[in-house]
Structures are given as C-alpha cells and as structure tokens.
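Please see the structure below; I have some questions.
Yeah, one chain of the complex is gone here, protein chain that is, but the others are all in their spots.
For reference, chains read A and B in written order, and residue numbers begin at 1 within each chain.
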Amino acid sequence: MKLKTVLIGATALAAIAPMAHAQETGERGRNGQLNIFYWQAPSTLNPYLSGGTKEVEAASLVLEPLVRFSETGELVPWLVDEIPTVENGGVSDDLTSITWTLSEGVTWSDGTPLTAEDAVFTWQYCTDPEGGCAQASYFDGVENVEAVDDRTIKVTFSGPKPFPYTAFVGSESPIIQKAQFQDCLGAKAPECTEANFNPIGTGPYVVDEFRPNDVISYSANENFREEGKPAFASVNFKGGGDAAAAARAVLETGEYDYAWNLQLAPEILTNMEAAGLGTVVAAYGTSVERIEVNQTDPDPSLGDARSTTEHPHPFLTDPRVVQALSKAIDRQLLVDIGYGAAGQPTCNILPAPEIYASTANDDCLTYDPEGAKALLEEAGWTDTDGDGIRDKDGRKLSVLYQTSTNAVRQDVQAIIKQEWEDIGVETELRNIDGSVFFGGDPSSPDTFQKFYADLEMYTNNFSGVDPESYMASWKCSEIPGPDSQWQGQNIPRFCSEEYDALVDKLSQTVELEQRGEIVKQLNDMLVQGGALIPLIHRGNPAAHAKTLGGVKMSDWDSELWNIKDWYRIQ
Amino acid sequence: MTDRPDHTDDVPVAGNEATPVPFNPVGAAQSQRLIEAPRSQLRDVWDQFKTHKGALFGAGFFVFILLAVLLGPLLWPLEPTFIDIRARNSGPSLTHPFGTDQLGRDILARMIAGGRTSLAVGLTAMALALFLGTLIGVLSGYFRRLDGILMRLTDLFLALPLLPLLLVMMLLFRDSLRAAIGPETGIFLLVVLGIGVTSWMPTARIVRGDVLALKEREFVLAARSIGTPARRMITRHILPNVLSPVMVSATLGIANAIITESALSFLGLGFPSDYPTWGSLLRDGTDYLQSYPERVIFPGAAISLTVLAVNYMGDGLRDALDPRIRGR
Partner (left out) sequence: MLTFALRRILISIPTLLVISLAIFLLLELAPGDPMSQVPLTVPDEVKQRMREALGMGEPIPVRYGKWLLQFFWVEPLNLIDHWFGTTFAAGEQRILSWQTRSPVMEIVAQRMPQTLWVVGMSYVVGVLIALPIGIYSAYRQYSVFDQAGTFVSMIGYSVPPFFSGVLVIVIFSIQLQWFPSVYDTTHVVDSWDSFVVQLRQMIMPVMVLALQTTAQISRFMRASMLDNLGQDYVRTARAKGMSEAVVVLRHVLRNSMIPVVTVIALGVPGIFGGAIITEQVFKVNGIGQLLITAIQGADLPMVQTLTFIFAVLIVGFNLLADILYGLLDPRIRYD
C-alpha cells in the first residue's frame, strides 16, 4: 500500500512540477521551516468543536480521514489501500453498509497503532447528543460503526445510501485518537483544552505549541508512515491582519511561503505578483456567488408576517422580471473588477462537478440590457410617469438589495445597481456586518435567513462532491419562518411540488448518470423559476512563494490536503 | 473648607441676583455692564483673533472647505456614484481632475460628497461630545453632591465596548428612524449620536479636574463670598477658565469623529457603501497605495488639513477669549 500511495503522489507531482523533480525526495525535514499565513487564525485544532474552515484546515496537518478528495474532486485513498465499492464488495449490494480496511502499519504520532476502535470512537464522540459536534451531518443516517477487527471498520446506514462516502471522508471528518479523547465525550468535550489544542494525529506534522487565534508551531511527525516526508522540519502557521497584509507577506516581502483566502481586487493581486516572489493560484469547488430572490413580500408594514409564505412577493414571483434582472448583469465585468483568476461567470447554481453542470441557462452569460428591457415590457412594466423607473398598476419597480460587508461585494453591488437603474429598476443598497448577517440570531432583523429585503447576495456551496442534500435545501419544507425559529436553508422561499418530487426521486436513484440528469433538471428549475440569480463560480484564491513546490490546491478537501508532499525548490 | 456650603444653591438670594432691580445701585451697575459687554467683548475677541496669523489662515481654509463641499456640486455636477467602467483607474486629467477609482467613479465628486458627510459628522458629533463632556465635567467638579454619581456614570461609559453598543443602537433604532426620517438622515443621526455619546468622557474628566482646582482659587472664593449664585459662578468664572482644555478637546474631537466614522463604515455600521465619506475613501484607497498613491493623498490631505485648520482656529480662539492675553 505504501508504495501505491507514494506512486499516486509522485505521478501527480511529476505532472504539476516536472522541473523540480530533484528536490521532491530526500530526507525528512531537509527543507527547514515552512511559513504559512492564515489571516483568519484558527481558534482550536479540534474540527469537531468548530465547523470553521480555518480550524479544519489547520487540523488537517495533523488529523487525517480515511480518504481525501484530490484537486479534481476524486477520492484518494489515504489511510486505506482501496476505496470500497459495490464492485469490489466493500459496499453491500443493498447500499446499507460500507466496509473500510485500514492500511497496514499506520501509527499515531505517539507511536501507537491506528486501529478500527479509533474510528468507532470518533463516531461516538461526534454523535454524542451533548457534545454539540460541528460535523454531525457527516454521520447523518449512520446507524452503527463497528470494529470488525483491528483494521476493519464497518459503517451501517439506516437506509440505502447511494453515496456512502461521508463518514471519515474528507478533512471535515478525520479520525481522532481514542486514547487521547476518551474522557472528553459529550458535555466534557470543551473542557479538554489540552487535547483540543494539541490533538495527536496520524498526519505529517505534530503540534508543538498552539496559541488560539494567533500562531501554531508544528514539527515533522517522526512516526509518519511515508519515508522522507514531510520535507519541512517545522511549520509556522501565523494568523492575524487582513487579506491584503497576507498577500503582501507572500508576494512582496517574501516573509511567508503560503497565504490563503486572498479575496482582493484582481489588480491589487496582479500588482503584488509583479514583485516576482510568488504566484496566485485558485482552486474551484462548488461555491457560487448568487442573488437570492425573495418569493415572499418583505414589506415592513406586514409586521411579523413579512417575508413569510403568507404573502407572496408582488412582482418577483414573475420569472420574467427575475430573468430580466439576470440578463441586465454583465457578469464578465464583475469578474474583471472583483474576482480575476478566482471567479468565472456562471448561470448555474451548481457549476461543478462536471456531470452535474447544466448548460441550459448559458444565454445569461451575455450581457443583454435590451433583452432585459423587452422582458420587462412583456411582463407589463413600463415607465408611465417618465421618472426613469418602471411601474405597473401604480407600483414602482423598486428593490432593496442587501449583502454582507465586504469590499468586493460592495463594488459588485454598486455595478449591479447602476446596470439595473439603466433598465429602469430602482435599487436601494444595504450591507450588513457578516457576524450579524450570517448569524442565526432570531431576534435580529438582519440575518440572511429572515431576508427582510427583496434580494440578497452571498456565496454558498456544499462540502464533498455529492449534491443531494444541497439540492434538497430548496424543498418547500425547508422554508425558514417564525415557526421554525427562522431556520431552514430555502432562503428564497421557493416552493414547487414538482421540485420536491424530483428531489425525492434523486434520493432513490443510484446510477450516477441518472443522478446527474436529475440534478441538472433541479438546477434549471431553480434558475428558470426565478428563485436565484447565479453570478460567479468562485474559486478559492491563495498565494504561494515561487520556491514552494508540490502545492495542489483543492477546494473539495482542505487546501493543505497534500502538505506532506510540499518541498522547497532550491 | 469643610464647614462652608459647597455650592451656592444654599445661599438664599440665589436667582434674584441676575434680575436688574432699578433702585439697587449695585444691580443697576451690573445690568448696565451686561448690556454693553457683549458688543465690546466680541469686538475685542475679533481684534485679538485677527492678530493671530495661523488662526486667520485656519479660519480661511475652513471656510473654503465648507464652501467647497456645500457649493462644489454646483460647479462640478458629476454624480459621485456614477460608474463609468471604461474610465476606471484613470489618473488626474481634465475630465477627472482627481482621477477615477476602481469602478470609474469620479474622485473629485466623491471628495466633495464625502467632505459634506465627514464635516457634518465631525462637527455635530464633536459639538455633542463637547456639550456633554463640559456639562458633566463642570457639574461634577463644581457640585460635590453630583460628583460621585456623575463620575461613576463616566466610568460606566468608558468601560462600555463601543462596537457592541453601536450594534445595539443600530438594531434598536435603525428601522424606526429609517421609516421616520429616511435612510440617510437616520443613519447620520445614529452615527453622530454613537460617536458623540461614546467620546465625551475624556473631556468630562479633564474639565472636572480643572474645575476642582479652580474652585479653590482666590477669585472663585472671592466671588462666592459675595454670594454669587451657582449659575453665574459657572458661566462667568468657571467656564471661561476651562475653555482652553475644551478647545483642545474640540480640535482633537473633530479629527476623532471623522476617523471613527471611517472605522464604522468599514465595519458596515456607518453609511452605506455607495455613500462616500473622507474616511471611507482613505480606507478604500489604502489597498491601492502603491499603484495609485493619489487615492490616499487626496482624502488624507483633506482630513489632515481640516484638522490642522480647526486646530489653528482653536488656538486663536483660545488666545482671543483669554482676557489676560487679550490685554497684552
């Protein structure tokens, strides 16, 4: 197995950085210190206690899952030799169980062997009702996890699971050590500060010192299963500052080797790149910046009933109006101004993976203000009083358009406002601090779930590669409202029986091609039904020094998923 | 000291003293002085102010900035929010004297619009903070009975975290204010109130310290011994003598208010993003410091020069209001 994993890594590496072949191999720790800059610093190293991306990625140097996703979204065996499928008998024929076999000779960094018991314990740890586990959704539908023998883990589901690669797959559900965490179950989980800050893992690095929200020092794991890896003897994982400062430290001063999440205007990054010290890279996953279209009336005069299904929206329920708004947006311009290499125009809510990406809506990629005007005329919206704003039956075509506070989003808002005013739609902008907007405080009027506006813009995605639960979030039953404490993922309050039926069909379909077709149909229903206006397929921009080799960014897993293969180009 | 009443409220004649009584020769003399005093004093102040070159320059510049932001839109009618993508990131030229920003918005127009907001916020918030600070400082320094409670109130405000306080204010009042007086005025009021209410404390502490010292000075003791009522003690004897720290607070206060506003709009608590202020222009420009330095130079210089002008005006005013200096 060892050989095989090494081979997979080596072939992939050879494809990416052929010129530096000589430095890829050698002694462990030969390249000195690696400096990584995460300007949003991790607050803990236990990914089960904090769902934040920064914590998950910082922990991915230490904790590992059974299988990771590569940069193309494919499954890569990590702590196992092969991926169980129905064909090789690893997945039962009725799709209700999956059996994993651990690779031989994997040890924790303290030298003790990794066993199936650790996986069973991880499941118990995360599903304890009092623990508040952030990754509990990875264990949804898991009825039991048992250790068949020391190296065999059997996961049983409560029903057929067409895509069984959830528990212990990807950086968000890694395996933790039973010996270290066994006294930390349930309500005691947060009290185990020592374990949460210094988890013992199977990964290439071990934690030397963890300072919450500041800096982490790692050193190479002497018991790591791969010979000669990792190449760096230590890692300095620094946080603080902002995206511009992080980019500067990598691209202009060269103090750091890698910086993540550099959402900056493209020209700023290009100017910094000109210093010649580093490169900007982007990984694409499923993140789409979109405008959600409220199907219900947010009028403040409705009081408690605003933005609930009792009152349909007076004009945004007409798909023609939404289509017109969509056509009047110059998406390429938004990319040029705000995203650069880290964005592509899209007309789909689900632009990837390939088999799920629809092409039925691509005409919105061309900026067509005339077409938009024609659509509005057709829908009966004309400017009768000559004030530049269209109206119909005495009601003005005026929208309140909100988003979270973020320099790029505000630029995008400003451009779209002008483009809409060009076609006669009055637009009022509002931006809300992210901690309020994305917070679920039911007493705040400004959360994205309450949606007290006509339109709102943000980015969403799904983790892993299977979109089933993501598509299910637009079912009628998922509509947030006062009864559900405003919880629920169907933000536009889109409701269609046809859609719900198709989602149910998806959950019973096994064959991948068919699943792809259904998902495409669902995507088209959402976009053409006027529930959403997709804008940008967003990549995750990062920068690395030119002397850093082996970086293969993945948006499907941790960005640092293959840090064991990183090395210094001398 | 201990056996004398602290404040002259206790003196029975208080309150009547200010009313001129015709048959009382002392009262008559006082009332006469009161009638002619304002005119001559004002002229005195202006004469002294004129001799201060820095103050004259400062006042001139301040008036210029005020006129520029008030009348600017008439001379330069471009909309500050108009986006001309093709002309983005252009340097200073005839069509755009200050250049354009990353969306092609005219920076001169944005400077004018931003100046109007920043100055309005700076001046009103400063005035509010100064008023509250002086009032509380004088009251707690002068009336010992109020001192304890007012200073504990000051401690409370000093200890309150500014950001959550503003978040709460926004949450509680934004929608109702927006409905009552429109989004822009509503936010303006909130920002001014937020900055004013959270920045009066240092002034109050300083004024109180000065008042405590003043209260023991001979002229105050003398004025009190002839039974001057508290209100007149404060307005005639105490306030003029605490004017200089208040003036310094005022000049720093304007700068503070303009800068705090920029931090607030950055956090999404201030004005909407399409509503420029000098602070937010400076903040946005900082990212482009290396490639387009003019974007930070214009708003940065506007803030600094305004603060400088206000400071010189304050200096001149302080000298002009001080009878000891004026006499020389």
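Going forward, contacts are C-beta pairs under 8 Å (C-beta built on N, C-alpha and C of every residue); 3 or more make two chains touch, one makes a residue touch a chain.
Since this is a predicted model, take the numbers as computed values, not measurements.
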{"item": "Contact with the hidden chain (one of A:S137, A:T156, A:T279 or A:T382)", "value": "A:S137"}
{"item": "Residue among A:K238, A:R306 or A:R430 that touches the chain left out of view", "value": "A:K238"}
{"item": "Per the touch definition above, residue among A:E117, A:E226 or A:E252 touching the missing chain", "value": "A:E252"}
{"item": "Touching residues (missing chain, whole complex) on subunit A", "value": "37, 41, 43-44, 46, 49-53, 129-137, 187, 189-191, 193, 196-197, 209, 211-215, 217, 236, 238-242, 244-245, 248-249, 252-253, 255-256, 275, 434-441, 443-444, 446-447, 458, 460-463, 487-489"}
{"item": "For subunit B, residues in touch with the removed chain", "value": "1-2, 54, 148, 151-152, 154-156, 158-161, 163-165, 167-168, 171-172, 202, 205-206, 209-210, 212-213, 216-217, 244-245, 247-248, 251-252, 255, 258-259, 262-263, 279, 282-283, 286, 289-290, 296, 300, 303-304, 306-308, 311-312, 315, 318, 322, 324-325"}
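Simple rule for what comes next: only the chains that are shown with their structure count from here on.
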{"item": "Contact set on subunit A toward subunit B in their complex", "value": "244, 264-265, 267-268, 271, 300, 333, 337, 404-405, 407, 410-411, 413-415, 417-418, 428-434, 436, 444-446"}
{"item": "Complex contact set, residues of subunit B against subunit A", "value": "81-83, 85, 88-89, 102-103, 167, 171, 175, 179, 183, 266-269, 272-274, 284, 287-288, 290-291"}
